[in-house]
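All protein chains of the complex are present and in place, except for one that has been dropped.
To keep things simple, chains are lettered A and B as they appear, and every chain counts its residues starting from 1.
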Amino acid sequence: MANEIRLSDLAARIGAKLAGDDAVVTGIAPIESAGPGQVTFLANPKYARFARDSAASGIIVREPVAGGRAAFLISENPYYAFVCAVEVFHPPTRPEPGISPAASIHPGARVGRDVTVAPFVAIGDGASIGDRTVLFPGVVVGKGSSVGDDCRLYPHVTLYDGVRVGSRVILHAGCVIGSDGFGFAPSGSEYRKFPQIGTVEIEDDVEIGANTTIDRAALGVTRIGRGTKLDNLVQVGHNVEIGRDTVIAAQTGISGSCRVGSRVMMGGQVGLAGHLEVEDGIMLGAKSGVAGTLRASEGRIWSGIPAIPHQAWLRVSALLPKLPELFRRVRRLEEGSKTKEDE
Amino acid sequence: MANEIRLSDLAARIGAKLAGDDAVVTGIAPIESAGPGQVTFLANPKYARFARDSAASGIIVREPVAGGRAAFLISENPYYAFVCAVEVFHPPTRPEPGISPAASIHPGARVGRDVTVAPFVAIGDGASIGDRTVLFPGVVVGKGSSVGDDCRLYPHVTLYDGVRVGSRVILHAGCVIGSDGFGFAPSGSEYRKFPQIGTVEIEDDVEIGANTTIDRAALGVTRIGRGTKLDNLVQVGHNVEIGRDTVIAAQTGISGSCRVGSRVMMGGQVGLAGHLEVEDGIMLGAKSGVAGTLRASEGRIWSGIPAIPHQAWLRVSALLPKLPELFRRVRRLEEGSKTKEDE
Partner (left out) sequence: MANEIRLSDLAARIGAKLAGDDAVVTGIAPIESAGPGQVTFLANPKYARFARDSAASGIIVREPVAGGRAAFLISENPYYAFVCAVEVFHPPTRPEPGISPAASIHPGARVGRDVTVAPFVAIGDGASIGDRTVLFPGVVVGKGSSVGDDCRLYPHVTLYDGVRVGSRVILHAGCVIGSDGFGFAPSGSEYRKFPQIGTVEIEDDVEIGANTTIDRAALGVTRIGRGTKLDNLVQVGHNVEIGRDTVIAAQTGISGSCRVGSRVMMGGQVGLAGHLEVEDGIMLGAKSGVAGTLRASEGRIWSGIPAIPHQAWLRVSALLPKLPELFRRVRRLEEGSKTKEDE
């Protein structure tokens, strides 16, 4: 961790250009509270007044702000540069490597080098854990499952049998990978369980939130593509395929067999009905409900239940509160019309 | 597991009638990808073209499809017959019976025959576990709780004290049975907790999804009826009663004291307000919000927020995007009417 760094050195490390005094700084803070000796950032020009009034020693900006006293660290992508600055002051740490004697590791499992296995971790027969991966207390890795290198599985993560997790994957506490999909064949009024014999593949650089659930495929694979990020309490049904660098906010639910493209963004509490497609690059507003395939050619941003193009939904939702007034106006027109007829 | 089976033998085992070559098959696959030596099924006549083009050796169908080369296994209920076929090739397996020395079993607990108790399972005083039941790593069975025969409790399932689980029940990872209901008595601006002294009963043949939560009753019983299936991340409040063979999709929430009938079907992200009833056989569309009791006599399928009969909701939701246009049309009528008055 850097305790002290000159702004010129920091600028070099985060790919920014210094304009102003080359002060020594010791930490980072949000723009509302950053003080002397601290670095902050301004991503949204709307908050320029904060930059002018800030007592921070350095502000990462796209363009200098007139009237500010702080030095500027000029960057094309101030938010990204700030993230790099946070890492300078708070570099990632990891628990010491070592295998707790209170873990249960099947002799048929393979554990890589410099792995951390905390107490009460259970690793099944035929499972494999890559190098430098950290398994926090209570993690369960089912039979034949594999986890790549440099992963971090927080407490109580469950991998069912036979699922595959890539490298540099972060799984937050309580998330469940590979539970049975929800498939039942009715026979009269009863149900017979469809054996869920497929698997799950989590590709490299994925991050999955706390208590999120990802079902294994009935047949085949449920896939989460490289670099995709899922927030907490998300549900991913069986046989879903999600592309790369897609971002899905908390409590969203994706029904079985959906195909979600790459670079898709979903707000929180979104719901997708089954067997539909959301094309690459589409954005879905929070709480929207998707009933059919969404084509990027028909709209980049969708909202509402059922989802329609976002601009249309904004107009509709602004008019909804005026519905009682509209009914009154129509009633008045009808009365006028009736009066006319009666004349 | 069957490695090879003649279609005639398979037909006999799944209650179907063979029409075509009695080929030897070695596995099952979905209709889009099934190849020679594999069996698939056609439940939806919409996909008949897949059956015609399929290279599968056998297709389970209700009626033969003209032009197909595969043999047909004719069944009244092709999806159900396919599930039986999956079981022929992938019969259920279970971990070896045995009690891990790394489990913690109170001497006052009763554990049946041929039970599997994995490491880090905790079973409290007075609890009882039926024959052949499997407890995966990290399962917690509270004091005085009982689990029937042939159950499967996946990792980190928590049964609070004094709850009852029937036989052949499947509880997926992280689900919580018997947490306190959400009841507080206000006194001024503060709250006093209503002690939740009731219990939960999960009847036979129930399946409950990963990270689903079922609260114990304040007084009395929260009950999940025989054969009912709950998906992942479902919330069931205190004193709820759910009937038999009801199916509830992911992220649905059922508020306290609701009564949900038998053979009800709910989509995902449905919400029920408290103290209401949903009668037997009713279907609820995904994301619907139920504010009052639903009678089957007033509609079999309901959707929307608040929920109305599904056909009506389809008409409403198709018209919603035209609301801006309707406002314009009314404005035009008003202007016309005004012009007339001015004349």
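The criterion applied here is as follows: a contact is a pair of C-beta atoms (placed from the backbone, for glycine too) under 8 Å apart; a residue touches a chain by one contact, two chains touch by 3 or more.
Because the structure is predicted, anything quoted here is derived from the model rather than measured.
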Legend entry - Residue touching the undisplayed chain, where the options are A:53, A:87, A:131 or A:190: A:87
Inset, instruction - Decide which residue listed in A:132, A:172 or A:216 touches the omitted chain of the complex. - result: A:172
Inset, instruction - Pick out which of B:24, B:55 or B:316 touches the chain that's been left out of the picture. - result: B:316
Inset, instruction - For the chain that's not shown, point to the residue among B:116, B:133, B:246 or B:269 touching it. - result: B:269
Inset, instruction - State which residues belonging to subunit B touch the missing partner chain. - result: 104, 120, 122, 138, 140, 156, 158, 160, 174, 176, 179-180, 182, 184-187, 189-195, 197, 211, 213, 215, 219-220, 233, 235, 237, 251, 253, 255, 269, 271, 273, 289, 304-306, 308, 312, 315-316, 319-320, 322-323, 326, 329-330, 333, 336-337, 340
Legend entry - For subunit A, residues in touch with the removed chain: 28-30, 33, 77, 79-80, 82-84, 86-87, 90, 92, 100, 102, 118-120, 136-138, 154-156, 170, 172-174, 207, 209-211, 227, 229, 231-233, 244-245, 247, 249-251, 262-263, 267-269, 286-287, 305, 317, 320-321, 323-324, 326-327, 330, 333-334, 337, 340
